[in-house]
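The structure that follows is given in the form of structure tokens.
Omission of a single protein chain aside, the complex is shown with its protein chains in their original locations.
Here the chain labels run A, B and C in written order, and each chain numbers its own residues starting at 1.
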Amino acid sequence: MNQEYFTGIKTIAYEGPKTRNRLAFRHYNAEEVVGKKKMKDHLRFSMAYWHAMKNTSSDPFGGGTRQRPWDDGSSTVENARRVADAGFEFMQKLGLGFYCFHDRDVAPELGDLQASNDALDAVADHLRKLQRQTGIKLLWGTACLFAHPRYMQGAATSPSADVYAIAAAQVKHAMDVTHRLGGLGYTFWGGREGYATLLNTDMKRETGNLAHFLHMAVEYKKKIGFKGQFYIEPKPREPSTHQYDSDAAACLNFLREHDLLEHFKLNIETNHATLALHRVEHELAVAAGAGALGSIDANTGDELVGWDTDQFPTNVYMATQMTLQLLKMGGFKTGGLNFDAKVRRESYEPVDLFHAHIGGMDTFARGLKIAHRIIEDGELDRFVKTRYASFDNGIGKTVTTGKATFESLEKHALKLGPVLPASGRQEMLENLLNDYVL
Amino acid sequence: MNQEYFTGIKTIAYEGPKTRNRLAFRHYNAEEVVGKKKMKDHLRFSMAYWHAMKNTSSDPFGGGTRQRPWDDGSSTVENARRVADAGFEFMQKLGLGFYCFHDRDVAPELGDLQASNDALDAVADHLRKLQRQTGIKLLWGTACLFAHPRYMQGAATSPSADVYAIAAAQVKHAMDVTHRLGGLGYTFWGGREGYATLLNTDMKRETGNLAHFLHMAVEYKKKIGFKGQFYIEPKPREPSTHQYDSDAAACLNFLREHDLLEHFKLNIETNHATLALHRVEHELAVAAGAGALGSIDANTGDELVGWDTDQFPTNVYMATQMTLQLLKMGGFKTGGLNFDAKVRRESYEPVDLFHAHIGGMDTFARGLKIAHRIIEDGELDRFVKTRYASFDNGIGKTVTTGKATFESLEKHALKLGPVLPASGRQEMLENLLNDYVL
Amino acid sequence: MNQEYFTGIKTIAYEGPKTRNRLAFRHYNAEEVVGKKKMKDHLRFSMAYWHAMKNTSSDPFGGGTRQRPWDDGSSTVENARRVADAGFEFMQKLGLGFYCFHDRDVAPELGDLQASNDALDAVADHLRKLQRQTGIKLLWGTACLFAHPRYMQGAATSPSADVYAIAAAQVKHAMDVTHRLGGLGYTFWGGREGYATLLNTDMKRETGNLAHFLHMAVEYKKKIGFKGQFYIEPKPREPSTHQYDSDAAACLNFLREHDLLEHFKLNIETNHATLALHRVEHELAVAAGAGALGSIDANTGDELVGWDTDQFPTNVYMATQMTLQLLKMGGFKTGGLNFDAKVRRESYEPVDLFHAHIGGMDTFARGLKIAHRIIEDGELDRFVKTRYASFDNGIGKTVTTGKATFESLEKHALKLGPVLPASGRQEMLENLLNDYVL
Partner (left out) sequence: MNQEYFTGIKTIAYEGPKTRNRLAFRHYNAEEVVGKKKMKDHLRFSMAYWHAMKNTSSDPFGGGTRQRPWDDGSSTVENARRVADAGFEFMQKLGLGFYCFHDRDVAPELGDLQASNDALDAVADHLRKLQRQTGIKLLWGTACLFAHPRYMQGAATSPSADVYAIAAAQVKHAMDVTHRLGGLGYTFWGGREGYATLLNTDMKRETGNLAHFLHMAVEYKKKIGFKGQFYIEPKPREPSTHQYDSDAAACLNFLREHDLLEHFKLNIETNHATLALHRVEHELAVAAGAGALGSIDANTGDELVGWDTDQFPTNVYMATQMTLQLLKMGGFKTGGLNFDAKVRRESYEPVDLFHAHIGGMDTFARGLKIAHRIIEDGELDRFVKTRYASFDNGIGKTVTTGKATFESLEKHALKLGPVLPASGRQEMLENLLNDYVL
């Protein structure tokens, strides 16, 4: 890591809101304490290796645009090591404490499985060295089970048993490497686990195979003593017409049905939430409500287009809503805020990667401070508590304690005159939120 | 039921595809046997009392347009009886064997709960008489927990314990009446069970209260000896910004979490599926896969507009896909095809109600015959079986039987050369489907 | 206007961002000068009579909830006058300088046209009096051509010539009244001008009739000497499956085709823009680019639901983008910011109307100050200018001045080496925007 790849860009420093320097933090001050924790420990920012280091910014209508001088495009371990060097330089300059990767991001897919495994092992040695040098940790690892043509019809839901076996072998090795690197978690994103048309699909068989796949992973995890957290990442459509893990509720339903819930938490991504037509705070609340909010893929989408734009988050309203859910559940245990976001195809210079991450980090720092203040002040919270207060006493308490029956409630109801709940005050609360945000 | 309300319209007869009479069936021939059952026993068509009898065709931009000479608009038992007479005349003329209602469709909501209960009982006596006279059955009953202002913030998820109690009392009475009328089921559609903004909402508390509500219903059902099936009806948005029962998976997840799955099946509605961005056949397959497909609300939406248009189904592709799922699961046990659809606001004459239902019935009759032929021919089914055949032998069988491990699969994978699944042949299968449909 | 209707609520005062009083302005300070104009003259806030005064907050799933003690629901001139008194009290307390109405908001629709006209005239006399007393002005008037059943299939595009004639008569009278009240404009929102299915529709005939309708309006305007601005308001769907005036481009195309562009400007509404899958700033820019941005209906929608939620705007990003377009075109000439927004159905008390409008006014005040600062600083503007600078000199200038030909450009191109545009810097610009917003 002697050579510098992001030349001309120094370590990004906190300079406060008044600075004119665009390569500085205005709000993110890693060591600043908010509540009882440092900002960096609240937010646990992570670099997404695939987007930051490997994405060429190609799209369905054109080739890659991104300048990546550290990557010669060759499928060699040497190139992979150089990319890793650049990646760690990038993380250090930004002060990112974590990263996440797919096996095929950090190391090349080669002609056969053994060769790919060997390459991954070789790069992993290098990554371990870089982690030690920098103190940067692996937030989670995963296996890329969607890019290779063999996975065109799914991996753990492929109609081909051979493809299924290769997928299993690939996950096994990715888990080994994640374990070796001290990864804090391992993520399953369903890639192409879904279908294009029911005409050729046996959904029951496919989801059954998927459940078995995850059970094997649980078994293997025990066997190797990997203590990291398993995550499932919901996404509704894309690339399949229908993805099985379409939203938080669909994932939880699947995990409950197949007795897997104790072994998995959810990794919620903003743009995946909005593609499912849910606000991201809804998905976070659903996951947290089930005790299953594990980690967050921080990005944003464009609600007016229908695909996963994976843009960098700069909307402070959204960051506030997200950190509010995070603080309410007591903060991250094993997960973090992973920037699963890519610079726009038109933003092709290395410095754009910095602008993008600085903006995301500042936005969440701002959101954190706002959310913390909202919770400290307690005004919103008191409103909500008061709104449901009728369930804390009298007839309501019999509901809360599970003692009410249709008969007991009817008896109460027959004695009531006209009843209305209090005004929901949505507009007033939105104004109140603006007091904090602005 | 002596007076005729749909004057000038005779009983609708099957006249075959060549007829020029628009008030005749071209495809639906109630007594015709398809496979081992009569059409009417396969399809179990039901009239939705609220849309067919009570909907005025108002919309957010204008008042009612529909001509309903049988309904003077008064909140009296007398008017309710007359509407019931018209409804049964309508069902008889169409040959509909079932109907579904909300308590407040068949009887008026009056000033206090006792008065409303009494009115409902009085009308129920009349409905029982009409059922006996005609042989028409109650497919399911339900309580309207969304129209009255008291329910503006939910019923079983209301922040007001008094509103919750009234809702419970209302469901209790609606269950009593459904039981008395020999109803084959009882449906819970979440009406306003959801939220407009998380700023004022305690989702955990609301869904907990909802679960308790359903447990009370299960208890009460046992107590009164009601044997009908309980249904939950998923819907994603509308009227709330977020409805808790957003799709089949969300409902199943909720039922599993709260140990309610054994007591409930799902009532799947086409337009609710598409609002959740799922094909209706997907939702049917998800429900059937969980052993929980109970009944169907037959309608269709407009995928290019974003609300529940509840149009009458006339698309034979869709009807084919739906009946295919229905036949695959062995047909209806307790449910049926309930036309939860309304004539367009511009189609305001009584005869339009006939056109609409005739179209829906013919469409599903056509779909049924096509789906039956698809299953008889077996070509689609064979394609699917073959596609997954690698899981019936060898390494695949170890997956199917649950014996495979990551290690055993890796061992297999390391010996494989390049592997691809067979072509998915979506285009060929869509062409094959057209052979049946056209 | 002696009786007070909004009792207990005083005139809303500017108290600055630190106040804890929720019935106060934090950012809107009417007399404060921003740039060269007072805030009130920049923003020209207007009350939408239909939502603020007449909307009962019913929705397709339930009846009205709103408390409107000033409205006894009777179709009388007396009631209409009382509602007007309440409306002017409301506007005065908020400091709203303008209002907008439909004929049927301010006065009842009675049994025949002459009676309705007379009622409107009678109420108009009262409105004129209130305008004089308060200094509040009519921003624009319009005729409600969508609520009455006769308009179920359109008004100026109705298939019935009689309906068309009634619509014309109604607009004629609404224009008369608007003129009499010194209205600064008159708006045409296409209500039900569109279609539900092409199967029964002659689009060419309908749009031809619509064009003639607007030409008659232009003629009549000249005849009576009305100098107010005519506006067309785009909306894509709802209530029709397809509305002819679907977005700004569709309106401009129609106006150009029928030689009406010189007589009309556009009234752009945020939620209508997003329903057409455009950002509101796009629609504003399209309209302004054609010299046709006239007025704004200020509200917001929920991009994740598919209908016109007409919520009050509280998002400062959006208000900033909107005022930025407004300032760039030099501000309003005849139009204003009309709060075409309704309180949520759950916010049913009169005080909620205040919270809602205060939030909207503060949000736009904040947006105005931010947008003004953005323009003063000029940094964003300089970025854009620089981005296109290659068109200010050399070969680019031949394009700008229209002298370039394919041949001249080819000659230039053949001499070029590899060419890329400069980075689009979207992320940096979004960060820069946050510097202003936060």
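Convention: a residue touches a chain if its C-beta (ideal position, glycine included) is under 8 Å from a C-beta of that chain, and two chains touch if they have at least 3 such contacts.
It should be emphasised that the depicted structure is a prediction, and the values quoted were computed from it without experimental measurement.
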| item | value |
| --- | --- |
| Contact partner of the left-out chain, one of C:Met152, C:Leu184, C:Ile232 or C:Ile268 | C:Met152 |
| Residue among C:Thr207, C:Thr270 or C:Ser295 that touches the chain left out of view | C:Thr207 |
| Residue in contact with the excluded chain [from A:Gly63, A:Gly225 or A:Gly417] | A:Gly63 |
| Contact set of chain A toward the excluded chain (per top definition) | 59-65, 146-149, 151-153, 191-192, 196, 237-239, 241, 275, 302, 304-307, 309, 344-346, 348 |
| Interface with the unshown chain - residue positions in chain C | 112-114, 149-150, 152-153, 158-166, 168-173, 196-205, 207, 209, 212, 215-217, 219-220, 236-237, 242, 246-247, 249-250, 252-254, 256-257, 276-279, 281-282, 285-286, 289-290, 321, 380, 383-384, 387-388, 390-391, 394-396, 399-400, 402, 404-407, 409-410, 412-414, 416-422, 424-426, 429-430, 433 |
| Missing-partner contacts on chain B, residue numbers | 17, 22, 26-27, 65, 274, 277-279, 303-305, 312, 314-317, 343-344, 346-349, 351-352, 355-356, 358-359, 362-363, 366, 420-421, 423-428, 430-435, 437-438 |
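Following the convention adopted for this analysis, only the chains that are shown with their structure count from here on.
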| item | value |
| --- | --- |
| Self-contact between copies chain A and chain C, residue sets same or different by half | same |
| Averaged-CA centre spacing for the pair chain C and chain A, given as whole angstrom | 39 |
| Per-residue multi-chain contacts in chain B, two or more chains | 149, 152-153, 196, 237 |
